[in-house]
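First the structure, which I've put down as structure tokens, then a few questions once you've had a look.
Partial complex: the chains shown occupy the same locations as in the complete assembly.
Every chain is named by a letter (A and B) in the order it is written, and numbering of its residues begins at 1.
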């Protein structure tokens, strides 16, 4: 079994350097791959493993070709080609049509005959499960929610009432889509809960990481457009809007009613305050607190200090408490220095 | 159907400007509401939508009345009145008494006849479920836990053994109340687990967000007093105590044994170190690390740097590594400048 290098080259538009009839059938890292495996070089940090690799073929950029001791598939975007080769060799599992005897489907739910409803899953009244959908073990799809064709709820996913999920989405375990937003109004006797009457709409090709939460809107919906990709442990507040193709790494917190553009790259642990607007194509580096809107398309923003050895850190951070006074002193000295003749 | 403006004005103590017999039946934003809807203006950022609104009536403060093109309900606290109107028009769902056939109730559990136990929920030995409680789909109530009247476990909530939840609480999906605290003692052979023998007590009217975790105490209980409100993805360590009416936004981390006062407002992603005391009425802004006790009632504390364009940020943060040296240089220059005659 396997696929020839020539087929890979043709399918994915690479230049092949090596034997076109060579067969490969698996994947591996440069360090560990054997002769039947495809490997790749995308991150320069791993370039050191290229000369010693025993992979069957390496997907790489032209600039790395000379250091490659084995066959090569040369292209401009090795990581993307690698992803496509991996999908070819390891296609995603598809739905096994049918309903596990331990699953619970309420009488008015509509479940496609081609869908898979796994063990101990629940589909509520009026919910709709599309063609070839996988509802994994322990998933809960509350009343009125709907799940588009070919979407996978991997396992133990929670979809709240009336939540709408597009096609070809992947929702990972522990994700909660459509919990209440955090809406509270102050009153002398305590907090008054603001009913959260909106829902959540996920576009097509959206991916939601493990234990990530997306709250339902207060009045209108919280919206994630097509191909939005969220990693694990992320929180999206009510009425947030995230534009198409935007990706967000683990632990990000997006407060309510913020509008994030399309094609943004948001690194891990970024916090985004509420009621902001972020332009398209913005990059935000890890652990930045975004506390005002960003209007510059394609801008890059940061906000995290680099760590230091603890002793240095303590000295420097102690000085931070007096930074304003320090700056005032400097300004005074600079002024004196600039006007010496007036003082004499 | 619907309610008249005069009824709203009387019920919620507003001054009505408009036709008392006008009917409204739904809710909407200033931008999108139609003539049958109630809207509100509380956040100044949305004031720009007031002159063009087509809402049936707007709940607002006196100062905004002149810009309102439609009927108005004038009051001092528009957001709170809006919340109450929303609760009137969209009352929370109530328990549908009964036990779903797929739910599992152990023989010694006591479940009120007026409670709703939903699909695939579990109620362990000796657990008590009060009147009109909703135990949503997939919830797990372990042995000996008890849930007070009118509380909603929305779905897939986990209550550990002997956890106690008060009345009228709302716990959102994925919340884990009563997991073990993180207690480890060092030993040459590795970590020795410290048994977590306490429990968790939640007061009345407590709300717990999706995927939030509250650990059980080591010896005594972890306690959240009445009307504490926690957003999503929060972690509360063992033996923490949170006073009444304190609200905490998404992603906060509270380490063990800290005592937080009542009526505190804690913004998103705040970290609170262990064994601290925070006074009543304290406000902490987003992403602050609280590393010492706060004794000043009603104080406001911060600790996050505002983001910057990445190039500027890099330059400034590189200088931070030498801030102590910079301050020493400034102090030396200031001293020289103050004593010029001694040097000559």
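Rule of thumb we're sticking to: a contact is a pair of C-beta atoms (placed from the backbone, for glycine too) under 8 Å apart; a residue touches a chain by one contact, two chains touch by 3 or more.
None of these values were measured; they are calculated from a predicted model.
Each chain in view is the same protein; 2 are placed here, and the whole complex, as held in this structure file, contains 3 copies.
The rule is short, and it goes like this: only the chains that are shown with their structure count from here on.
Rounded to whole angstrom, the centroid-to-centroid distance between chain A and chain B, based on C-alpha atoms, equals 25 Å. Residues 104, 106, 120, 122, 124, 138, 140, 142, 156, 158, 160, 174, 176, 179-180, 182-187, 190-195, 197, 211, 213, 215, 219-220, 233, 235, 237, 251, 253, 255, 271, 273, 275, 283-285, 288-292, 296, 299-303, 305-306, 308, 312, 315-316, 318-320, 322-323, 326, 329-330, 333, 336 of chain A are the ones touching chain B in the complex. Chain B contributes residues 27-29, 32, 43, 45, 77, 79-80, 82-84, 86-87, 90, 92, 100, 102, 119-120, 137-138, 154-156, 170, 172-174, 205, 207, 209-211, 226-227, 229, 231-233, 244-245, 247, 249-251, 268-269, 286-287, 304-311, 313-314, 317, 320-324, 326-327, 330, 333-334, 337 to its touches with chain A in the complex.
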